[in-house]
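What follows is chain A.
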Amino acid sequence: MSQLGAFFDNVWVDAFWRLLVVLGLMVFVVLALTYVERKFIGRIQMRLGPMRTGPYGVFQPIADMMKILLKEDLRPASADRLAFELAPFLAFVPVFLTLLVLPFTARWSVRVLDLGLLYFLAVSGLTVLGYIVAGWASDSKYALIGAMRTAAQLISYEVPLVLAVLALSMLAGSLNLVAIVRDQGRVPFIIWQPLGFFLFMAAAVSDLTRRPFDVAAAESEVAGGPWIEYSGIRWSILYALTEYTNMFALCVLASLIFLGGWDWPLGLKWGWPWQLVLMFGKTMTLILVIMWINATFPRVRVDQLMSFCWKLLLPLAFAQIFLNGLVLVYHWPDWTFLVTSGVTLLVAGYVVYTRLPLGAPSRIVARSAV
Partner candidate 1 sequence: MLGVLRGMAETFRTMVRKPVTIQYPTAHRELPERERGYPLLLWDAEVGEPFCTGCHACERACPTECISVIMKDNPLAAEGQSKRRKIVDQFLLDYGRCIRCRICVETCNFSAIAMNNTWSGHEMSRYDRRELVMDLEQLLARSRDGGFTPWVAP
Partner candidate 2 sequence: MTAPHEGPQEAPIVPPEPGTIADLFREALPDIEFVASQGPVDVMLTIDRKDVLQVLRTAKDDPQLDLKYLRCLLGVDHEEAGLEVVYQLYSFTHGHGVTLKTRLPQDDPRVASAASVWKGADWLERETAEMFGIVFEGHPNPVPLLLPDDMTDHHPLRKDNPLAQVEEWQGSRLGAAAANVGHVPAGYESIAGEGGEPEGPSGESGG
């Protein structure tokens, strides 16, 4: 028994089985999320969603996976072979790496890094490289335009994302995810940082290239963007696996740093099953909100996307940092975080709403016949 324990205590073995668990979790999450998304959006559109394979179509993602695995792996004749075949992995590996630092319960994660948050942001920023390479290597104009859009979009939105997280880590005083969660034992940071949460989610939605920020993949414009030429398993790695894993990772991160993670409420007291439930519930809620937004909104234009980021999100992110700095330097009570952040969010919302060139609706000429 002690021999077995010693075997699992070996740092390599320990890392290996934890990695296996994360890998399995990731596959399960991707399969589950494809099903959930199709079903959820189906219901929003008053459709049934997948119903054929299994009860209520629950085996649909498995059927999809089988189909994708068996599909021919097509490559355009004029594509750059090496880059084309490598690009999906370039996009996917960084996303997978982000999962390594996420603590799913108080005691369980692959590795707890002191700079976990920084690691997460640094690594997840690499995904864009895969998309650019894919778009370039496909030798298709749609893919190229899509890739350029992706590059502009993901790199721009990285900035408010990082700044929002930075503002939050000022409160926690740490970049260690476990420490940040512990810090929220009493009040989750979303209460103190509504503006920061808004910025984070807006940037996250954009990072996932989902509506209203899905200009990179815009079906009605560039017909799928960087992955237009991909098929079969490469398409699935580049698109489905990367996107859903990324969505999962970002939502886990958001629930960790904003919603109190596995701790709030009563996580430490009631043990790991309750912590898992908390994590799962919070993450799923955020994912569903992203899907809900995805199903509701039109897509913004490229220039609007950029000005939204640089002219609105970025100043707001700096404002959040500044406000946090004020509160911290002058040792104001905690509730001033809420007041400053919330008021800024409301003011920003109001200003955007009134400044938007909405104008009067069209004139209706009323002329009646005899």
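Following the convention adopted for this analysis, contacts are C-beta pairs under 8 Å (C-beta built on N, C-alpha and C of every residue); 3 or more make two chains touch, one makes a residue touch a chain; residues count from 1.
How these were chosen: all candidates are chains of the complex that A comes from, given by their letters.
Everything numeric here is computed off the predicted structure, so don't read it as measured data.
By the touch rule above, chain A in this complex touches candidate 1 out of 1 or 2. Taken in their complex, chain A has these residues touching candidate 1: 40, 42-48, 51-52, 292-293, 295-297, 349-350, 352-353.
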